[in-house]
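Note that one protein chain of the assembly has been removed; the remaining protein chains are unaltered in position.
Going in written order, the chains are labelled A, B, C and D, and every chain counts its residues from 1.
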Amino acid sequence: MDVLLDGFVQAVQLLLGGDAATWAITGLTLRISLTATVIAAIVGVPLGAAVALTSFRGRRVVLAAANTGMGLPPVVVGLFVTVLLWRSGPLGAFGLLYTPTAMIIAQAVIATPIVVALVAAAVQQVDPDFLVQMQGLGATRGRALAALFGEARLPLLAAAMAAFGAVVSEVGAAQMVGGNLAGETRVLTTAAVLATSRGEFALAIAFGLILLMIAFAVNLVLTLVGQRQAVPSR
Amino acid sequence: MDVLLDGFVQAVQLLLGGDAATWAITGLTLRISLTATVIAAIVGVPLGAAVALTSFRGRRVVLAAANTGMGLPPVVVGLFVTVLLWRSGPLGAFGLLYTPTAMIIAQAVIATPIVVALVAAAVQQVDPDFLVQMQGLGATRGRALAALFGEARLPLLAAAMAAFGAVVSEVGAAQMVGGNLAGETRVLTTAAVLATSRGEFALAIAFGLILLMIAFAVNLVLTLVGQRQAVPSR
Amino acid sequence: GSPAAAPSAERSLILATTTSTQDSGLLDDLLPAFTADTGWQVKTVAVGSGQAIELGRRGEADVLLVHSPDAEKKFVAEGTAGRRLLVMHNDFVLVGPPADPAGIRGTGVADAMTRIARSGAVFVSRGDDSGTAAREKALWQQAGVTPGGEWYQETGQGMGATLRVAAEKAGYTLSDRATYLSQSAGLTLLNEGDPGLLNVYHVIEMTTKAGNRVQPEAGAAFADWITGPAAQQRIGEFGRAQFAQPLFVPDAGKPEPVP
Amino acid sequence: MTSRIGCRDLRVVARGRELLHVDRLDVAAGAVLAVLGPNGAGKSTLLRALARLGRHHVTGEVLLDGSPAGPREMRRAVAAVLQRPILRRGTVTANAAAGLRLRGVGRADAVRRSVPWLDAFGVGHLGERDARTLSGGEAQRVALARALAVAPRVLLLDEPFAGLDATTRTDLLADLRAVLDGLDTTTVLVTHDRHEARALATDTALLVAGRIRQLGPTEHVLDRPADAACARLVGYTNLLLPAVTGRLAVLAARPEACRVSTEHHDGDGIAVMGTVRRVVPLGGGTRVDVDTAAGTLACLGPGGEGLEPGRAVVVTVAEADVRVLVEDDPALATCGDPADVVHSG
Partner (left out) sequence: MTSRIGCRDLRVVARGRELLHVDRLDVAAGAVLAVLGPNGAGKSTLLRALARLGRHHVTGEVLLDGSPAGPREMRRAVAAVLQRPILRRGTVTANAAAGLRLRGVGRADAVRRSVPWLDAFGVGHLGERDARTLSGGEAQRVALARALAVAPRVLLLDEPFAGLDATTRTDLLADLRAVLDGLDTTTVLVTHDRHEARALATDTALLVAGRIRQLGPTEHVLDRPADAACARLVGYTNLLLPAVTGRLAVLAARPEACRVSTEHHDGDGIAVMGTVRRVVPLGGGTRVDVDTAAGTLACLGPGGEGLEPGRAVVVTVAEADVRVLVEDDPALATCGDPADVVHSG
């Protein structure tokens, strides 16, 4: 149990002590996972909304794929992306393997089905007449959708957090496509794995705690943004 | 690219060829992840519903914790549970480390915040008067809640899938607390990692594909159950 | 475990070992025989040497099979371990791009290390406290080089992944022969045979001094078995069929090699 | 006759505001009580508080058959139709059966017992339809059928006929009256329609700003408002203050009973001088608002052709059409509170 306590102490020391490597790793983690989440949102939100609001051919297929995709194993995604990015692979010419870009790609792939499935569920739950009423007040389709998203802001927030949480905490893909190169592609999860394999359990716990702090901070920011125009709790 | 094709072929061969080990691993994966998801649901659904429907002290804290907890890194959870289950740890006497039970515990820890956060978001989106009307028709609190869950069944389904997807696809905790013991605690993800580290990429892809099939099957079953008393799509 | 496994769960030991023994498939070959011979079930925790020793130190493992001699000696000196017995060896090899820009082919290993550092060619290190990483560090020290900078990259991952990174970056790396043979990944064997490249595996049995749930008799049983003639023969045969050469050389009872 | 449902010192508070405070209310077995009140008076709040529903903070006692009852007992006795029809996903048949299902009745039995009610409310042909595709009035009917299928001991209806077309409404009033006469059900009916109250309710309560201002037999309450607020509520919206009438008491009159003329004809009744504020032609008649020395009077009727704003006019009301109000003293606000149980008709 003292390992956990040690881990906590070490986390505080690393952050407050201004350990440059730790801060760099933390920054990279945030950058990669946030970028991946944003990309997933750009792809997933429209798709999820479309699944919920329109009845195009293949709507059910997309939904089933998204639901299934939430079980996409990061290791396999990592392998997949690796194979694509290999020098001998179709995208090898870009030399992206073992770069943060590769990690962003893999994590975006992991996050997108989560966003699609949860956004679809969130939007589907809003009163079907809500969009009609907004358009009936003169809203363009875009503005009406914005209002709809405002209305479903709580579950959308949860969707964003689920996606971000999934990618920021996964290690399989980050390890495989990033290579966990010190100072280049090492993020908090891969650092924690390394610390573990070195038997430095307290350090691993420390990295995990820093990661949780990041998740909490992102959650806080999202919540505050979400509640900017919000109402007292019901 | 041929690696992917090989992987597909191998997945089919493993399953159809009746490879006993593969089937055993698949069965164990299902058993562990489903059990963990069910435990997470038993803990998380009431908590999520309470967060959405009542206004107890610390409600916001639970919600923030759940949202943050979606970013709980499996590796760290694995380490945490490992430390607890160590022979020298507080629960060491039970000798649970490197057993499926330990994996279930770790995965339940990972899945619970997901369930809490997504259930809260789902339930919060239902018309606040829905419960009132159900009780106004004579429903006991339990029956009214059941009706509420029926009403929010789509996002609840998505929540269940997100939780199951997260645990079935994670490898950090499964590896650490399960130890990837052949025939005992080897699941599809750890098998895929082992295959990767042995350089057998096609086999790794094959395991990943089998995992996706599982996720799809679970998704299908959940959807069918959810639509048993359902309506034509809107 | 399932009900069927329950009775033998009484007699199961925890073996903490390095990934190379598992990834090469050696343990898959040995352990069923061990169980058949002794009745002990084995829970293999395949981790880095650093973690394996740490698990031993905390009494979480009954026996260790590791290849990081310096760390082992330090650990044994702490007094919680029991016997430390030589089991086998294979060797490390320096591998790199076929073009060999640093020109290390056929040189002595210390010379090779210096050339790599000077040439500015990429060297990919495991950097994970594994036996391999420890040996690499020792080699740099012998060569009088303090690695660091653009050309020196640490993966913090297992041997297979590190080989793949090295291949992708057209860099050099130090690998154990077994992993290199199974996952050459487009790299060429450039330097081998130097005595400094010997990779020695020891079995270390743990005692109750490390923790009161340690099963010394299990550790002893494993150590005795793996250094026994039957196991040694199996080790000598392993891999011959697939690679036309054995991956490990049985060493039980021989004197400690001096690197 | 004994009280079926009632309350003592019932208070509902939300965010520090008292939404409702009812000292005492009793409705007899088999009786129908109409609750009239302006928007936001607390009618829906009263209904929910009586059924012990919802999340507001409620204090005081709810009585069922004369003894205090908790949520559990109330839930067994009550069926409520909320102001908005809230249907579940699923077919109309499933929705109609939902009330019985929620009380533990088996599926087949519940459907068998609820289908006749769908027919009674004219939506039997929609049985297989997805409830979310219903029109507003159709949904309202399904909600009514669902509640009545339960055959509750206490029926709480919140503006049940609001979305129904006029003809159906008239027919349903008669049908419902007939049904209720046959059942041992006590009904509390929230409505904005005086005709509905007159048709269905033995007694009527006027609720203003969370307080019952008047309670008694429907005919009496609708025709003899106790104070200004009650008068406004039952259609006597023109207040004639002593300053302009020369009488001692405040009088109230319906706009339909007030005539505007340019000359003063001496005669029976009351005459008030004023100037025209605006003239609004309203199809069947014209509404003339007249500013007087003490407030504005609305006059509704034919004529009013030659009038334009600013013109000096006389508003006349026949003596039979005015009502005398007790002084609008807040201390008297609860004067209408019942001494005894509201009786069945």
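In this section, a residue touches a chain if its C-beta (ideal position, glycine included) is under 8 Å from a C-beta of that chain, and two chains touch if they have at least 3 such contacts.
Because the structure is predicted, anything quoted here is derived from the model rather than measured.
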From D:L10, D:L50, D:V154 or D:A197, residue that would touch the chain that is not displayed
D:A197
Contact set of chain D toward the excluded chain (per top definition):
14, 36-40, 43-44, 83-84, 122, 133-138, 140-141, 158-159, 162-171, 173-174, 177-178, 192-195, 197-201, 218-219, 232-233, 235, 237, 255, 278, 280-284, 287, 289, 298, 345
Contact residues on chain A toward the hidden chain run 127-130, 132-140, 143-144, 147, 150-151, 153, 229-232, 234
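Everything below uses one rule, namely that only the chains that are shown with their structure count from here on.
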Distance in whole angstrom between the CA centres of chain B and chain D is 52
Whole-Å distance, C-alpha centre of chain A to that of chain C, is 36
Give the residues of chain B that touch two or more other chains, as numbers and ranges in rising order.
128, 196, 234
Specify, in ascending order, the residues of chain C that touch 2 or more different other chains.
161
